[in-house]
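Right, I'll just put the structure down here and ask away after.
A protein chain is absent from this complex, but the other protein chains hold their places.
By letter and in written order, the chains are A and B; residue numbering begins at 1 in each of them.
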Amino acid sequence: MLRYVAGRLSWVLVILLAVCVFTYVIFFQLSPDPAVMICGKTCTPERIDTIRTSLGLDRPFLQQLGDFLRGIVAGRDYGSGANLVHCPAPCLGYSFQSGQSVWEMVLERLPVSVTVAVGAAVLWLLGGVTIGLLSGVKEGTWWDRSTMALALGGSSIPPYVLALALQYLLVVKWQVLPFPAAIPFGDDPVAWFQSYLMPWIVLAIGYACLYARMTRANVIDTLAENFMRTARAKGLGPVLILRRHALRPALTPIVTIFGMDFAGLLGGALITETVFGLNGVGKMASDAIAKNDQPVIMAVTLLAAFFVVIGNVVVDLLYTALDPRVRTTAS
Amino acid sequence: MATTTLHEAQPSLPSPPTGAAPPGGTARRVLRELRRDIGAVLSTAFLVLIVLMALFAPLIGTLAGHGPDTFDSAAVDKDLGGLPKGSLGGISGDHWLGVEPQNGRDILVRIAYGARISMLIAVSATLLTTVIGVVLGLLAGFYGRWVDQVISRLMDFLMAFPALIFMIAVLSALPAGNRPVLLVIVLSVFGWPYLARVVRGQTLTLTGREFVEAARASGAGSRALIFAEILPNLRSTIIVMTTLAVPGYIGTEAGLSFLGVGVTPPTASWGQMIANSVSWYQVDPMYFVIPGAFLFGTVLALTVVGDRLRHALDAGEAS
């Protein structure tokens, strides 16, 4: 078991390193010179050189990459002498736009993204899985057919179209909700809830529809299993059969997919945050992309990859806990 | 959210049909089954309409009397900040689906041109993905060992990548160049592992099956095995996964264009139209409703067709 976990963790490091290198190469080599960007319009060649030196851009590529990686692990210093700036670990550099520490920016915005992700996840799990369970058990009924038709439709709506439609109807036309804004929970819980409600719904609908269809398919597969026939042959009641014998096999695969989807969202719901103007990591990413703020783009890419890879490992471990067949082969 | 709804939708949706080769006559049976399904028929009809619109976009422009970039100041009201004249976003005999606010460009014509670029990108990306996915999946599944190791690790890596953020970042960093081609490449690079993973798995099972072993024992070479024994058995899987990949790519392309890193003006695209409509949605909702409806309809129709196709193929294999 320990060896297994160690193996998984080293795999995480390899993937993250690969993401790092890949992203670094693409951004720092292909896009316009960062020194020129920082310097702005009124700029002298000398100033560009100074910036280059202080950022370490005059050094060979591999060394730059090494500095960057070391910065994440151990922190690094920019410039020298009186201009020396120490960037403590994990150092992701400073925004070309605001000069703020990228790590601090991430920390500032992560709570918004987490709030968006958690709220949406609760909604889509409750909605999607419940509908899927009912439809699977009642396969072929009008309930099954109508919910599955809706689910097919719901998963086809582009989130930004849904966002605009909801915003138009709920905020502009019927005025049942205020314009979304990231209001801290402590300030006004009701306003907080109202402001996040639309982003949650928009984000949740696509997933809910997908999960409803997956859950239904799993339930139908499980009900066709031989052990379900055994359960009936044992004389167990229908409720016990569903609760004990069908639920766990049908939902275990959902848990793994949920882990991946949720991890993917922690890195920022880019479109939803942008459309609703929520100041999360996703919005930060799209702003940074618009202004070519490379350190921020790097950081967001890495962060998202980090969550996905960690999610992967957590899901694997979870799976060994949920499925006895995996448990014994892993240990 | 989009990052994942757009992208994760691809791996989770198609649970590919498993099993043996569809016997001859499958095509006819599947067609017959699809013809009986009202959803599939309506979806196909809608898709035919969209494809015709895309193919004959210039003709639609000529018939309507507006190019995709013809400004029509007579159709908008300068005093109201450029809102379309008339109700419902300026729908009239002259502009069947209304006009854009401010510049008065004809929405129908722009939708037709948008369908063109959308279809072009999605279909090209699907073709490219299919080629890469099938080839690499086959190689990994058939040869195993280090070939499999290399390809599988590459797939793991690409699937762990935060694809949407990265696509956006790359597209914004790369020089403008030929946007549609860039989009096709970027979409394919991150799209192929989802097909390859399935192809690899099925190839692995097939390689162990008796008929492949028999063919191998009777002296068939690798090429003959792959093309005569394995590939035909992957046909229905590939058909279904490809059909379901197209709506995914249409959605992702529109999403990228919506975020301003996809198709760039002056080329018309649905995502871009919706992005432009964001600042107008309160006063001119039709501006986002129409491209939104077309985008939704196209994605839905393709998903329905793919879904029914899978059912029809699955049912054939079950019997």
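In the analysis below, a residue touches a chain if its C-beta (ideal position, glycine included) is under 8 Å from a C-beta of that chain, and two chains touch if they have at least 3 such contacts.
What we mean here is this: contacts and distances are computed from a predicted model.
For the omitted chain of this complex, the UniProt record lists the protein as "Putative peptide ABC transporter, ATP-binding protein", which is one of "Putative peptide ABC transporter, ATP-binding protein", "Menaquinol:cytochrome c reductase cytochrome b subunit", "Diguanylate cyclase" or "Beta-ACP synthase". Note that the absent chain touches A when the full complex is taken as a whole. Checked against the hidden chain, the listed residues A:Gln63, A:Gln100 or A:Thr230 yield one contact partner: A:Thr230.
Taking the complete complex into account, A:His245 is the one of A:Arg76, A:Arg216, A:His245 or A:Lys283 that touches the chain left out. Residues of subunit A that touch the chain left out of view are 225-227, 229-237, 240, 244-245, 248-249, 252, 323-325, 328.
In this text, only the chains that are shown with their structure count from here on.
Contacts from subunit A toward subunit B in the complex involve residues 15, 18-19, 23, 26-27, 30-31, 120, 149, 152-153, 155-161, 164-165, 167-168, 172, 202-203, 206-207, 210, 213-214, 217, 257, 260-261, 264-265, 267-275, 282, 285-286, 289-290, 292, 297, 300-301, 304-305, 308-309, 312. Against subunit A, in their complex, subunit B makes its touches with residues 1-5, 8-9, 12-13, 15, 39, 156-157, 160-162, 164-166, 168-170, 172-174, 247, 251, 254-255, 258-261, 274-275, 277-278, 281-282, 285, 288-289, 292, 295-296, 299-300, 303-304, 307.
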